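Apart from one protein chain that is not included, each protein chain of the complex appears where it belongs.
Then we have subunit A:
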Amino acid sequence: MTTRFRQVADEITVTAPALPPGFFDRARRTRRVRNALTACAATLLVALAGLALITTPAPRPPEIAADPQRFPLPSELIEIPAWLADVRDAPIGQALIVTDLGDRLVLVSPDNSFRDLPVGRVEHTFLLSPDGGRLAMTEADRSYLLDLTSGAQRDLPGKAITWSSDGKQLAVRIDGGFSVLEADTLALSWAVTRPTSANCPEVDGIFSPDSSRFALVCSRDVDIYDRSGTSTRQTLPGAFRFAGPRAWSPLNSEIMFEQGSSNHVLHLDWQTGICREEDLYQRWRSPVPISPYIVDWWQGSPVFSDGSDFIPAVPAPHEVLHLITGYSAQAATAIVDWSHTRPPAEPDRGPWLLTLHQIWDNKFRLACMVLPVLLVVVLVTGSVQGRRRRERAIGS
């Protein structure tokens, strides 16, 4: 105890001031105004953040050149990043590759932009247009065409089967036949009505290289239709399938078929009906895949795919893209330069705000909802406890 100090300090005298009139009410009003302003600012901030999240304008997609350029594929797509912007929110413009990761499709542009398209785990199929500007999707009982330059979706009247090589027409399967639609307008260009057969519940179809004909195969029967509805039927020596969406040779004379589990293909001269078999292994050597699946033609020779890799036959068979095993991919064949690959580059995930849409739309939705609530609870609890602690300290 320092009694002496206290005595002397107490002798330093200052007169108590008078309280200004309205002091109490002014103090209360100040606090109320401050609380109201803080609440308004917080509300405004949250509203602006929400508004920004909802109404973020879609970034302008890159223009597609009228005369398509050719781009090499990346040599590998092993580590595909998570949390990419949704292609519907942030259109990619032009996809060079689309790969299926089971619950989402990942689209990769020529300039290495990556985008997601969530598809859930429902059964789905997709077809990338040759110019990379559109994606025909079938999910469960819905088929639609996704425009990759705008993110817009248009419903299709049936399941998409194949694109024409110029990408201007799309064949869709409708009960009782096929319809060929103009890709720009989805207007019916021409229809193929095939007589129903109990033996052929499922048939495949491909376009001729000039898109003027459409071929269907069912078991041993091959029907070739032209725009006028005239058809020609040829018979195969056994049950075959088309050897891929570009099984019709660029010279327009032959259609190639495969039978599965072999390197052999069957060449059919569709005008004369003459067939001949060929062992592709003998012609191209390894690594031509078993069950050849032709996705494109490059310098007059086929480009094979085994689902995850692409194998151009010239100048010598070589893999041009290595994907995660088990995942399949499609390439925009009209813009791919199959002669070489480029090293993988740092991916552009898209605008960060739009990646939040992806997080919100997917499996993190629950976490997105629960975490802020938990945060608020923790903050409120901490604030209340802190206030009580302070009051206890003052009381003591």
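Definition applied: contacts are C-beta pairs under 8 Å (C-beta built on N, C-alpha and C of every residue); 3 or more make two chains touch, one makes a residue touch a chain; residues count from 1.
Note that in this section contacts and distances are computed from a predicted model.
Novice: From the list "Phosphate transport system permease protein PstA", "3-isopropylmalate dehydratase large subunit", "3-methyl-2-oxobutanoate dehydrogenase (2-methylpropanoyl-transferring)" or "RNA polymerase sigma24 factor", give the UniProt name belonging to the chain omitted from this structure.
Specialist: Record says "RNA polymerase sigma24 factor".
Novice: Since one chain isn't shown, list which residues of subunit A touch it in the complete complex.
Specialist: On the side of subunit A, residues 1-6, 8-20, 23-28, 30-31, 391, 393-395 touch the unshown chain.
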